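The complex appears here without one of its protein chains, the remainder shown in place.
The chains carry the letters A and B, assigned in the order they are written, with residues numbered from 1 in each.
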Amino acid sequence: MIRLLVLLCCLALPASAQMVAEPPGEARVRDLAKTLRCPVCQSESILESRAATAREMMVILREMAEAGKTDAEIVAFFRDRYGDFVMLAPPARGAGRLVWALPFLLLGGGGLVLVATVRRRSNFPTADGPPLDPVKLREMEL
Amino acid sequence: MTDAAAPARRPRRWKLALSAALLGLLALLAVGLTRDPSKLPSALVGHPMPAFVLPLLDGEGTLDSAEVAGRPLILNFWASWCSSCRQEHPVLVELGLRARTRGEFAIAGIDYRDTAEQAMTFLDREGHFPYLSAQDPNGRLGIDFGVYGMPETFFVDAGGIVRARHAGPLTPRVLAEHLPKIGVAP
Partner (left out) sequence: MNGSHQDLAGFALALALGLSLFAAAQAIAAGLGHRPARVLAARNAVWAVAGLMTLAFALLIRAFVVSDFSLAYVAQNANHDLPLLYRITAAWGAHEGSLLLWAWYLSLMSALALWLHGRDHPLSMPWIIATLALVQVGFLALIVFLSNPFATLAPVPAEGRDLNPLLQDPGLAFHPPVLYLGYVGFAVPFAFAVAAMIRCHVGAEWVTAVRRWVLFAWTALTSGIIFGGFWAYYELGWGGYWAWDPVENASLMPWLTGTALMHSMMAQEKRRMFRLWNMFLVVTTFLLTLLGTFLVRSGVLTSVHAFAVDPGRGTYILVFMALAMLAGYGLLIWRAESIESEAGIEAPLSREAGFLANNVLFLVATLIVVLGTLAPLAVEVITGDKISVGAPYFNRVMVPLMLAVLVLQALGPSVPWRGMPGRRFVAQFRLPLGLAAAVTLLALALGVRGALVLAAISIVSFAAAATLADLGRSVAARRKMAGGGWARAAVAAFSQGRRRMGGLVVHLGIVVIAVGMIGSGLFQQALTVHMTPGAATRIHDMTLTLRGIEDIEGPNWTGRRAVFSVSREGEVVAMMTPANRFYTLRGMATTETAIRSELAGDLYIFVGGETERGVVAQIYWNPLIGWVWAGWMVVLAGALLSLSERAARRRPVPASHPAAEGVPAE
């Protein structure tokens, strides 16, 4: 590393480094690729996967994006070929709807339990007398 | 979360719910053990086969999907780099000979993500197919067919509808299962 740095100090920067930039639609391509599952390395998205099939899917994705296809059209293209499996976030229909509803159901249930427990217990008379003065309690707690 | 407020009054529903959930979990995992999670069902089954025109592997000309329309078709994706392709090779050769002599169905190969030289070396070693193979060097057609591993075989009926897809080497048992679906006696 240090050797490299020294070497570099002796080398002037090339006077006219040829600047390359990302093609404009690439960010969108990446965002879409993150949501598509590689059918070969099945635990990765096609963006991460090194599998040849995933690479080729990226090429197709890029071509479709350049051709002005919408996100929905691109996703539909791959879904027609590989099924719902290819979407890393399940589509919101059928069983997928249940998967999306799950967090809300659980949070709702949890909230009910929370409210019910606090309420029920709040009504319960305490045997210990009135609560201590909070200021004093805080100091003792430290 | 249970409460201490009135143990006698409240029915212990949570016990039943917990037991049921655990039993369900164990049952699910047990069923899961009998399955291969990497196996994908084909999205193409029940839909028309994608049309294609690809250059032939051996010699001039193209393989055109329109040419085989009207007859049941067996389309086999293979590659020289795939080791289980060697395993299914004799089955395919036998199937090809049958197609040639009786003509009740068509069969074709797609050399997937391969170079022509390596594919020819493979065929010279293993024996040539008695039917045509086309080249799909970058795997485009494979993606159209939803291919995810080698080898894969598609069974298409006379109407051009894909009826079955088998991922993995072909065996007589697999053929016996899928051939009737496209109206071919096994």
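Operating definition for what follows: contacts are C-beta pairs under 8 Å (C-beta built on N, C-alpha and C of every residue); 3 or more make two chains touch, one makes a residue touch a chain.
This structure is a prediction, so every number in the text was calculated from the model and none was measured.
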Contact footprint on subunit A, counting only the chain that is left out: 1, 4-5, 8-9, 13-14, 17-22, 26-27, 30, 34-35, 37, 41-45, 47-48, 50, 83-91, 94-96, 99-100, 102-103, 106-107, 110-111, 113-114, 117-118, 120-122, 124, 126-128, 131-132, 134, 137-142
Chain not shown, touching residues in subunit B: 1-5, 7, 12, 15, 18-19, 22, 25-26, 28-38, 40-41
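Basically, only the chains that are shown with their structure count from here on.
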Rounded Å distance between subunit A and subunit B, as computed from the means of their C-alpha atoms: 31
Subunit B-touching residues of subunit A, taken from the complex the two chains share: 39-40, 42, 52-53, 56-57, 59-60, 79-83, 85, 113, 117, 120-121, 124
Residue ranges of subunit B touching subunit A (in the complex, touch as defined): 1, 3, 5, 37-38, 40-44, 113, 138-140, 142-149
